[in-house]
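The structure appears right after this line, and notes come after that.
Only one protein chain is missing; all other protein chains are in place.
For chain A:
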Amino acid sequence: MSPPLELDYIGLSPPAAAAAAAGADDDLKGTELRLGLPGSGSPERRVAAATATTLDLLPAKGAKRGFSDEAPPPSPVAAAGKGKKVAEEADNDKKVAATPQPAAKAQVVGWPPIRSYRKNTMATTQLKGSKEDAEAKQGQGFLYVKVSMDGAPYLRKIDLKTYKNYKDLSTALEKMFNGFSTGKDGLSEYRKDGEYVLTYEDKDGDWMLVGDVPWEMFADSCRRLRIMKGSDAIGLAPRAADKSKNRN
């Protein structure tokens, strides 16, 4: 993606003074106790996704997650995100000029030129949402989610965008796996085994019964699917619970 030129630029802080000062201070800064990379002292830190070879940084979706800002409360949480930490601005003698970093982990103070307010606000928003959610909504033409079935030796992946409604989804899953049930009507013919219940994990991390909400809403909030054993689904799917009671 980017030639060394870019790395050279980013690794080099243009004014010699800042570079010299940083060079002399690197040793000392390295021993400071801070919540950040050695030498990173400015409240404004953005890790450059300089090249695709930087292991710490995934392409766009990963990089989105990793930043935080001097937003007071959530910074520790966000700072524990991706590879690069953001130092809290607790210190008075914070260094404001960009200090040269090892090439792939370069940082530039104040670039891109975005107001702190905007960065803080967006950080709060993205902490609330879920990582996969943002990934899913990046205008991609697909929405792959994992499908697991209890007892199956491996998982599958399906593209939710290829289905328009629950029936299509159910038919497809039926083909992939055998014998399961959901809470929505129209699929009751598949419920005769009574053995399995189709559930999904939504973006809040909760496990939900498939079929309660409109399809679009389901597709937007579904992160993964699990075909659950009926006996495990007590309390989740009334019919499944009844069945397991009956069996008992």
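The rule we apply is simple: a residue touches a chain if its C-beta (ideal position, glycine included) is under 8 Å from a C-beta of that chain, and two chains touch if they have at least 3 such contacts; residues count from 1.
In this section, contacts and distances are computed from a predicted model.
For the omitted chain of this complex, the UniProt record lists the protein as "F-box domain-containing protein", which is one of "Protein BRICK 1", "Glyceronephosphate O-acyltransferase", "F-box domain-containing protein" or "Ciliary neurotrophic factor". Of the options A:P112, A:G151 or A:G205, the residue whose C-beta touches the omitted chain is A:P112. Seen across the whole complex, the unshown chain contacts chain A at 2, 5-6, 9-10, 13-18, 20-21, 25, 42-44, 46-50, 57, 59-60, 63-64, 67, 89, 93-98, 106-119, 121-122, 125-126, 128-129, 133-134, 137-139, 213, 216-217, 220-221.
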